[in-house]
Structure formats: structure tokens, C-alpha cells
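Shown here: the complex without one of its protein chains, the others still in place.
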Amino acid sequence: MNRRDFFKIVTVSGAAAASGGCQQASETILPLVVPNEQLVPGVASWFSTVCRECPAGCGVIARNREGRVVKLEGNPDHPVNAGALCMRGQASLQGLYHPDRIAGPLVREGSAGLKPTTWDAASKLVSDKLAALKTGGKGRAVAVVTQLENGSLGSMLDRWVQALGARPRVTLEPFAYESIRAANRQTFNRDAIPYYAFEDAEVVLSFGADFIETWLSNVNYARTFARMHSFRDGRAGTFIHVEPRQSLTASNADEWVRNAPGTEGLLALAILKVMVEEGAADKRFGLAVASIDVKRAADESGVGVETIKHIAKVFAHAKPGLAVGGGVSVTGTHATQTQVAINLLNAAAGNVGKTVRFGPDSAYGKVSPYSEVASLAGAMASGEVEVVILGPGVNPAFTMPSGLKLADAIGKVALVVSFANVPDQTSEFAHVVLPSTHWLESWGDYSPREGVVGFMQPTMSPIRDARPMGDTLLQIGRAALGVEEGKGPIPWATFEQYAKGTWTPLIKGDLEGALRRGGVFADVAAASVTAKVVAGEAAAAKLDGDASGLTLLAYPSLRFYDGRSAVSSWLQEAPDTMTQAVWDAWVEISAETAKKLGVVRGDMVSVKSSQGTLELPAYISPTLHPSAVAIPMGHRYTPYQRPRYVAADTGSVNPMGLLPAVADPASGGLAFMSVKVTLTKLGTRRPLAVLQATHDQDDRELAQHVELGAAREQALRGRAPQEPHPTLYDEQKYPGARWGMTIDVDACVGCQACVTSCQAENNVPVVGKASAAYGRQQHWMRLERWAEGKPERPTNLFLPMLCQHCEVAPCEPVCPVYAAYRTEEGLNGQVYNRCVGTRYCGNNCPYHVRRFNWFQYDFPAPLDVQLNPDVTVRQLGVMEKCTMCVQRIIAGKDRAKDEKRPVRDGDILTACQQTCPTQAITFGNLKDEGSAVTKLTHSPRAYHVLEEIGTRPSITYLRKVVRGPHA
Amino acid sequence: MMAKAGVGALGAALLAVLVFLAISSWSRQPAAAAKPSAQPINFPHSVHVGTYKIDCQYCHSDARRSEYAGLPSVERCMGCHKIAAADKPEIKKLAEYHAKKESIPWVRVNKLPEFTYFPHKAHIRAGLKCQGCHGPVETMTTYAADTGPSLTVDLLNLVGFRPAPPPLTMGWCVECHREQNAKNARHAPLDCVICHH
Amino acid sequence: MATETVLGVFAHVDTTVRALEQLRARGYHDLTVYTPLPVHEIEEVLERDRPVSRVRLFTLIGGLTGIASAFILTIWSSMVWGLVTGGKYLVPAGSGMSGSSLPPFFIIAFELMVLFAGFATVIGMVVLGRLPRLSPSASYDPRFTNDRFGVAVHCAPERAAAVHELLRTSGAEEVKSR
Partner (left out) sequence: MSDSRTTTSPTFADVNRDVLRSLDPPGNLYFAWMCFVALLLAGFFAAWAGQVWWGMGMAGKRVPQMWAMYITTFVFWIGIGHAGTLISAILYLFRARWRTSIYRGAEAMTIFAVMTAGLFPLIHAGRMWFAYFLLPYPNQRFLWPNFRSPLVWDVFAISTYLSVSTVFFIVGLVPDIAALRDASTGWRKRIFSMLALGWEGSDTQWRHYRRAYGLLAALATPLVLSVHSVVSWDFAMALVPGWHSTLFAPFFVDGAIFSGFAMVLILILPMRHFFHLHAYIQDKHLDAMGKLILVTGLVLTYFYICETFTSIYSGEHIEKASLFWKVTATYAWALWTMYFCNCVAPLILFWKRARTSPVILYVVSILVLIGMWFERFNIIVPSLGHDFYPYTWGIYYPSPTDTMIVIGSFSFFFLLFLGFIKLLPSLSIVEVKETIAPPVRDRAHGH
């Protein structure tokens, strides 16, 4: 892709743009026909919208160059994510520019499969069918299924549904947290999911809630968790996590308690019991825990009585604390009881209203429970449903348990209409595909929580012949009803018109401003609620399959959520932080089980449940509870990824294929922990592509930590004076700025957002499984996990590693052609077009952060349209590496020059820093005494990686603050 | 006899150096004029810039705010040419494009390699004249430029001459930056990664 | 004045040496001796009154040129951009030579010294040895590269007879005038 083709793209809008974007460098340049003041070629314009990769609904601002979005950033004004974005949000660009995006409407022609057609033909086909049903009085035979749309699209669709007399719209979200709602109904008499104020808690006690990965709103909670937990002027909160498996969230805990799967509720009650006994909680809670015997609880859960007592003590003394519950092993048939127990814990500790806030309730409260989905499936299976309309992002055939037999059910539906814009497992069943615009191309709005409404606007013209679902349905609906535009129950010409109509009360006439801010944000005061104390029951989850088997933990992954993000090759290649594996899926087996089976990493294992079997390579985990086996959800490939990046056919790797359709009776939520499986070794191998050779630092102190006590002491004393480095040579002089960075290992939660952001910003190519497995991944930045202490319960340190921009850089003097050199602003420059490719620098870099272009990596169209025009696309045979986003530095200085002022702290944000939810990364001018980065560089916790080599890096790390056992 | 030989050798060497310097300095002559580019519409810069003294940035209005100088939108061309010289055949062509809502496929004359980042903005801000890089545009009936590396220049360099680097080559950029810094005490960057990143 | 060349072809070293000794004794100094290999004994006789070969002068000049050009090239070219690598400046600011990164240039200097000196030496040899010559000299005989020794005496025609005699008596296989 030629950076300057954007010149052409900007001019030709609409459908033609796609082809324009993919053409190779041509020597003609086209001016705009009509000047567009919003888009100056060569100048970025920003459009704010809302990220729809998951229901968290973070605010996004999209960087538009020459009419094409090239980078996403978090919207700093948005209350949910405050400028941060998770890796999925960053990678949604790959969904937008997905090579497999459906080019236009498709209609199934018998056995020939889906064939291209015109919009009119396709919509006529649908509207005729609808009209027929409507006149036949069989409106109920029409079902509409969408992802969580609680904004104008949702309400419009509901009106549409009424107009056609269809059955109520089902919003399908695999992770719907029904149990939390049900529990809140019981305890607080509110059918809602509250806002959990991590930032105000002193102690967080989590029962399996993976809030750093997928739980409710991962960016929001990771951010607020960091505010509560990371060490700031001598204070740091405590985080205790109870889970059978060491998830990413668990490995961020100061104390990770490994319990037997499903015993979280029991533990919660036991803790409450101790609190009551020790008078740390109100006597009236005694009723709740009357039946609980701490000793028995300890035995069942495999957690020592001492630990329970200790947790109770810590939690009770927190002012305030916060207990949260979620995750697989909590979401069984006993989910509601568990959540009730947790509610009681919060109530007893007096956290309700402080850290558990009803009022700013989460959007998740509006999801239709799984039971409704199940009944719809039943209706489809029984032939009651003749038309089913599936919105984008809805992929039940993949995300619903195979026990539901959804595939068969859909097969029975006469007309399946899909709005998917990238083919997925469900659209395979579709008779008509009416590709919807990607959310980055659409109007709309989404309210992640009460009081917060994020507005969505098209950030660019559609790159494929796609139309907004709203528009298409309005047209079809009217056709079915036989009314023309402006008449009838659904008169609006376009969905945009309807949406803007619904906004008018919110925006008080200032649409411009609202769109610029990204929405309308208001704070909702916490409602006061009273807890109803009921007898807590510690029921165990019902599991089918033979009792001798292992409990299956099918857990949602930070990378793919329920699988809707798996279309992105960036995510496929961004390692899962805990295993550091890319591309393939795996089955996590505890060391004990592995020994019994005699499998090592990469051995193929067949996982058999009552519902079916799955063949996966094994990943041996010393931390997993022996009675459990874990499989990440959401792993799937899209056509273009095979065989380009992975083997031609890897078979299904979807754990939902093992789950029965069991619901938690009390809440009607899907029981994710509902089956026991048996493992058998297959004897074949499929080695995993694991990027990290070892998690053992071998005493090299790459990632360092300090005891909380010591850290406090140092913080008071300040840093010990450093003696200057001995050198024969002159200190380097910096006429202008000297750029530097600090990375707070204590704040880093290992979410990989920085890695993906860097990949998006710097045109870093994707190399595929084989290359990645062979040490040829191209990431300029990597996130390392270093495990310390006992292998079965290690302390994990996360170390973001990128070019250290050493002052005495070993890579520079060995380059024969000055391709690597020291810039006068303290960067370690790499001049691609000068590089000959001797790879001497790569050998000599002790951090091994230099990347070599082993092949000519391509960006299959239209992904090449996403390339950042400010960054060179590297040719084969050249060395590349982190530039500290020199293009952003140049832009920042340019802006400052325009405003005739020196560069200020915060003018320049590197891509990794900008997206970091926990603000672990700080960048700035080390010569500016006032700058944040300078201050942090002098922090007592500051250190350099491999300091003893004397490379004098410009990147300073801050030690992780660890709490000793029972601190 | 030895002494004689030594003197002789020295003299020869000296002569050689002198001859070399002479030819080398002679070889520093400006690049030859380029052949005009074939454009879809015969656009005479000489008339617009030379005769009517239209400011470059009136049409290339992005130069002051963007990496690219930009081209006038067809709309802007028509702004004047609705009336001005509307009867001329070339203008008729323009009108056609405008009517068809098509953009004019101008042939690119100045092009830097992919790995080079050149912002017009900074150079305009520094108050440089467009002609400094783009040549005497006001005299050109059809815009033309002979830019980029040329084999002859490279070969001349190889044998040690110092021909003037052709426009839009690195040596040419660098010379100007150095000159500006030396003469006008400017801070034109000479850092590789400013242009190559 | 016209000279005549008398060539004596010898099969043995000792006879050749004897002939040369006598020629020198009789005052014949304008001799050319052809040998298939450098023979110690013959050189002894010839080199007595000759200066040492001037090839070494060429070598010296070549070597010095090499060193000079190496330092000029390396230092000047590093100063064109003055790029800093590995935190080291080319030119020290204050802290003396220790602050500079010149040492590597001595390697280049050494290599260029050897290179230039080597070439200069060969040129010296060729020039001083009157090489290359296109046609063989009058008195040359192919056997001289095999196993015969030749003594060519350049003398006034009237003395040629005497030389003939001398060469034959001292043991030449064959004596002829050219």
C-alpha cells in the first residue's frame, strides 16, 4: 500500500472508495470535486463515537486521514473509559477493514449458497415474506434478535416489532449477568446491576469476577482498580481474588485464593460468618450464616480456615471494601445463591451505597435473560418462527451452548435474515444477508450506564456496499406494511433521522458540541437501598457428566470476548498474557492431571463432555485447580486467515460445543459451569505458538518488586542519591528536549492494550502462527509475564518491553551504515531506507526488541487502507523497532510551533501511553524538571532493566509493590 | 636521480589535484530544464501566477496547514472560470469535469519516495518561497520539474566530482537546510528520523 | 658509439661465476646475466658495486599515503553528519582524546597502509625492472628460464674477439655475438 494513495481515496466517496483504497501507487492525483472543509488531505480529523465491541460502551475518537479511519483512541471526556481503550477496542479497526467483509446483499440460491444480489431484490424478498405473515395474522412468527441495543436503535426496532406485531425483540448477549440481577432483586429488591466504585474501595474482594478481562466493563474497572490499588504517595489498596484458575485478574491480586470450583458462595458465607462471630458485622447477619460451618467450608473449598479468617479481618476493616462476584465458576446453577452471599457480604461490611451504587446502573440490566433466548430457540425448533432477523454482532450458533441445538432450530426457520457484515457461524444459515454498516460507519447511540449516553456518528463513508440496519429495516417494514415514507408507525426516512430525533431532548440544541464531546454525560446519585437478610444457602452447582471427570471452566477471554472480536488478526497475534500463546486455542490442564495423562504442552488432547468432544493442544498450568480444566472462549478464524496465518483446518476450538443448555433456575441465566469432562491423550501434537521462552527471570531482575513497607519507607525518605555513571566519554548533550518514558510495573495489569495500540499506530504487520512460534513476531512492544515464588501460586509481574532508547545503545555503533544512531532528542533512531539488514544491531540489543522483516509482510486489502500515512511501511530485509512514536513527537512539536510555545507536558502521547487503562506509562521531556516523567524518573521505585550492562536506557521502570503474605 | 624522481612525482600529483579541482568545480552547474508534463487540461501556471499574480496558496491552499500542498477543487477552479475565459476549449474541458462531478486526473510531477516524509506546512511556516523548490513556476506554460536522483549525477559523484544535486533529492534538501542554518541562523532539522520514520 | 653484444651460455654455476670474475677483472662492467632462478653466488659477484634496489622507497611512500588517506577519510566523513552512536562523540569536548571515538580509525589506517604499500611495491618492481617488455631483448634465450645461465657482455666491436675467447675458456657451452 502506498501511503500517498490517500490523496486519491479522499476524493472518491462511497462504494468506489473501497476499490480506490486498494489500488497500487498511481501517478495521477485527483482533487476534490467539492471542497470538504472537514477533511484536509494530510491533516487528521477526529470523530467521536462509541465502541460496540462489547456492551461496556467505551467512548472512542477515530482519527480520520484523507477520509479513512486509521487509528482509534479512547474518548478522554467519556466517563466510562476516560481516554483508555482495551485491546479489543483498538483492534476493532480490523473488523472495519476486514478482508472478508461482505461486499453487498446476498441471497441464498438453493444449494448454490449465498449469491450477490441487489438491495431492492433482497429487501423485497424479506418484505414480501413479512407482508404475507402480517396479512396472515402470523406476526408472532417474526423474531428479531440483536446485541444489546439500549439506545435509539433498540427503541426504533421495538417500534418496528410492534408495527409488524412480531414477537418481542430478544437482545442476545452471551454474558448477561442474570444472576447478579436476580440476587439484587432478592437482597436489595432492585432488578439492576449497580456501578461498583472500585476507586473508592480500600479492599476489593473478588469472587471470580474477571473485571480486568471481560466482567461488565473491563476498561472502566481496570482503570478504577488501578486508582485504588496502585501505589501512590505511600497508600495502596488491597485486592484479594478467589478463583480456581489463575486468570489475568487473579494474577493481579495481592492474594490469590485458589478454591475448589463452585465453592465461592460457601466461602463468602464463611467469611461473613467469621465477621459476625468476631463482631465485625451486624448481628442480624447471623441469620444469613446460621447454617454455615467455617471448618466444613474450609474443607470443601480447599481454602484454609486461617485464610478465611484473615480475609474476613482484612475485608471487615476496609473503609470501605467491595466484594464482587462473577466469572465461570460462580456462574453455575447456583449462581444466584452465590451472588446473594456476596450481596450480604457487601451489606454486612456497609459497602452498599458507598462502593456498590445503585442508580448509575449498568446497561447489562436490560439484556434479555438466557431463558428467553432458550424459549425462542424452542419456538424456532417447533416451527413457530418463520422469519428470524439477526442483527450484527449476534452469532448464537457460535456463542450459545451446543446443548441448545440452536443450529438445528435455525435450520427450521423459513427465512433467516442476517445483518452480519463479516460472515460468521450464524450467517451461514442465512437466506438473506443485508450487510449492515460497521459501527464506525454508523449513526446511533449507546448508554453504558444510567446518565451516560454516548453518541455514535459515521467516522468515515462505508468501505463496502453496506447499509445501516435501521435504514434497511425501516424500508422493509414500510414495504411490508404497504405505507410510504412519512406515514404509518415507522415513518422515518432513515435511522439517522430517528436517532437525532431521540437526541433532541438530551442535547439542548447543541448537536455539534454533543457529537464533539461524544455524547451527553450526567452523574446519577447513588440510590439508597436496604438489604433484606435471607438465609444464605451454599448450594453446589449441578454438573452433568460423570462425577469422576474434571469441571470444565469455559472462560471468556480478554482478547476475543464471546468471539465477536476474533475476526481481528491483531488480537489473534497479541499473546494471551498468562500463557503468552497466540493464534491457536488450548486446553489448560493442571500439572497434576497432566502428569496422570502424561501430556506435555502441545500434545493434542480430546476433551469429552455429555454434549460432544473437542480436540485441543494442551497447555500445562501449575496454577490451575486439579479438579478443573479450562478452555478459553471465542477462538475462531475467518476465511482469509486460513491458510495465510494458520493451518488450513484446525477444526472447532469452541468450548461452547461442550456445554449443555443448563440455566440457573433462580435467574434464568446460562450456567457456564455446568459439565464435567474427561480428557484423553490423542498421541498427536499441535505445538502452541508461545512467544515467551520462559516465565522464570533466572535472577536477572528484569521485573523488580519491593515490599509495601519498604516502598512506604522509601516514599517518605525519597530516593537515595545516585552516583554518576563512570565513563571515559563526554556526557551526551541535548540541545532541545530529551524524550523519556516511565512504566509503572505496579500499575500494569497486563491487558495488552498497549501492544495492540502500537500495532495499529505503527503499521506493524501480522506474521501468522508459524512465524510467531519461531521468534519472528513483529510487535514493537511486548508484554512479558514473569512468575516468582512457588510455581503453583506465583507472584506475577507484568513488564511491558519496548525499545529502551539507550543513551549508550549497543545497537548503534555496530551498524555499518548509521541506520541506527542517536538523535539529538535522545531517541534511538532507526532509518529504514538506510538499513542493509546485517542484523548486527538485533544481536547486540540485550533486550531483543529489534524486529527484522524476514519476509515482505503484506496487508491484505482493504486492511492496507488502515495503514498510518505518517509511518513508513517497511520493506523486507530491514530492521525495525519502537520509535517512541516519533511521528507523534513531530506532530506535537508542530502544534506547539503553530501556537508559538514550547512543547508542554502532555502535548505528546505515545500510542501505548494513550490507550493504557491504568496509566502505567508516562512519556515526556526528561530535561523539563516539571514534567511528570522527570518526577517519576526520580521516584524511589525507579530502576532500569539490565542496569548493570550500562546501556543507560531512556525508559525507566517503577518497581511493583507487593504485599507480603497476610500483610 | 632519486631526488629528481621524487620532485617529479610530487609535481605530477599536485598537477593532478589542480586539474581535478578545476573540473570538479566546473561540473557544479544547475540541473537541465525538464520536459513539460502532459496534463489532462493544459493549465498554464505562467498565466495564473505570472500574468494574474494569483498567490500559489490561493489554489494550493493546504500547503500552510498540511503535509500536502493540495490541489484546488474543481469547484474552486470554476469559481473564477464560470465567467473568466469560459469560452476557451481548455476551460470547456474543465466545465465538463465539473458538470460530470468528476475530479481532474492531474498527472503527478513532484513525488518523493515512500520512506520520506515531507511536510509543506513547516516550510511555509518558515517563510520559504514555493519557487525555491518548485522552480520558476510563474514562467512555466506547463508545470515541469526534473527531480529525483539521476544516474549521471550519481556517476559524477562516484568519480569524485561534486555536481549540484538535482531538486528533491536528499543531498539537495540537506544542502538547503545546512545553508539556512549557517546563513540565516535557522534551526532546519538535520536529524535523519525527522524525514525518515 | 656502436656496441656489440657477446652472449655466453653456461650449464653450470661455477663456470658462470668464473667468467664473471674474469670479465670484471678485465674491466667489463656492462653485463647482463640471465638465470632461471636467483643464484646466490652470481649475485655476490654482481652486487658488489651496485646500490640496493629502490623498490623500498616506493613501499614507504605507498604506506604513508595509505595511513594519511585513511585518517582523512574516516575523520572527515564522520564529521559530515557528526552522528553519535553508542553515546560517543567523534570529537571530544574537553576531556581530551579519551573523550573521542577515534581508536577504531587506526584499524582502517593499518589496512589502507598495507594495501597502498603493497600496490606501490609491485609498481616499483615493474617500473625498476623495466617491465613489462613486449619483445624479448636481443641477447635473450628461452633456455634461461629452464636450466641454462647466460652472460651477455656489451662491449666495443673491436674487443668482441677477446670476450669470445674469455667466455669460452671460462667454460661456456656456447658463445655467440648478437
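Per-chain numbering from 1; labels A, B and C assigned in written order.
Quick note on the criterion: a residue touches a chain if its C-beta (ideal position, glycine included) is under 8 Å from a C-beta of that chain, and two chains touch if they have at least 3 such contacts.
The structure presented is a predicted model; accordingly, all values stated were derived computationally and were not measured.
K.L.:
Which of the chains on display does the removed chain touch in the whole complex?
P.N.:
Per the contact definition above, the missing chain touches A, B, C.
K.L.:
Decide which residue listed in A:Pro665, A:Gly837, A:Pro860 or A:Gly892 touches the omitted chain of the complex.
P.N.:
A:Gly837
K.L.:
Out of A:Pro813, A:Gly826 or A:Pro862, which touches the unshown chain?
P.N.:
The missing chain is touched by A:Pro813.
K.L.:
Can you tell me which of A:Phe211, A:Tyr847 or A:Phe923 touches the chain that was removed from the display?
P.N.:
Reading the full complex, the residue touching the unseen chain is A:Tyr847.
K.L.:
Just checking the interface: what residues of chain A touch the absent partner chain?
P.N.:
691-694, 696-700, 702, 771, 774-776, 782, 784, 801, 810, 813-818, 834-840, 842-844, 846-848, 851-856, 875-879, 946, 949
K.L.:
Mind listing the chain C residues that contact the chain we can't see here?
P.N.:
Residues of chain C in touch with the missing chain: 11-15, 17-18, 31-39, 41-43, 46-47, 50, 52-53, 55-56, 59, 73-74, 77-78, 80-81, 83, 85-86, 88, 101, 104-105, 107-108, 110-112, 114-115, 117-119, 121-122, 124-126, 128-137, 140, 142-147, 171.
K.L.:
To test your reading of the contact rule: which positions on chain B touch the chain that is missing from view?
P.N.:
Chain B touches the missing chain through residues 149, 153-154, 157-158, 160, 162-163, 165-166, 169-172, 174.
One rule holds for everything that comes next: only the chains that are shown with their structure count from here on.
K.L.:
Roughly how many whole angstrom separate the Cα centroids of chain A and chain B?
P.N.:
49
K.L.:
Indicate the whole-number Å distance between the mean C-alpha point of chain B and the mean C-alpha point of chain C.
P.N.:
57
K.L.:
Could you grab the centroid distance between chain A and chain C? Build each centroid from C-alpha atoms only and quote it in angstrom.
P.N.:
The answer is 81 Å.
K.L.:
What are the residue numbers in chain C that touch two or more other chains?
P.N.:
81
K.L.:
Find every residue in chain B that makes contact with two or more other chains and list them.
P.N.:
Within chain B, no residue contacts more than one other chain.
K.L.:
Would you mind writing out the residues of chain A in touch with chain B in their complex?
P.N.:
It comes out as residues 2-4, 7, 11-12, 27-35, 40-43, 818, 821, 823-825, 827, 829-834, 870-873, 883, 886-887, 890, 894, 897-898.
K.L.:
Within the complex, which stretch of chain B touches chain A?
P.N.:
Within the complex, chain B contacts chain A at residues 62, 65-68, 70-76, 97-98, 101-108, 111, 113-117, 119, 121-122, 125, 191-194, 196-197.
K.L.:
In the complex formed with chain C, which residues of chain A make contact?
P.N.:
728-730, 732-733, 806-810, 812-813, 815, 818, 820-822, 952
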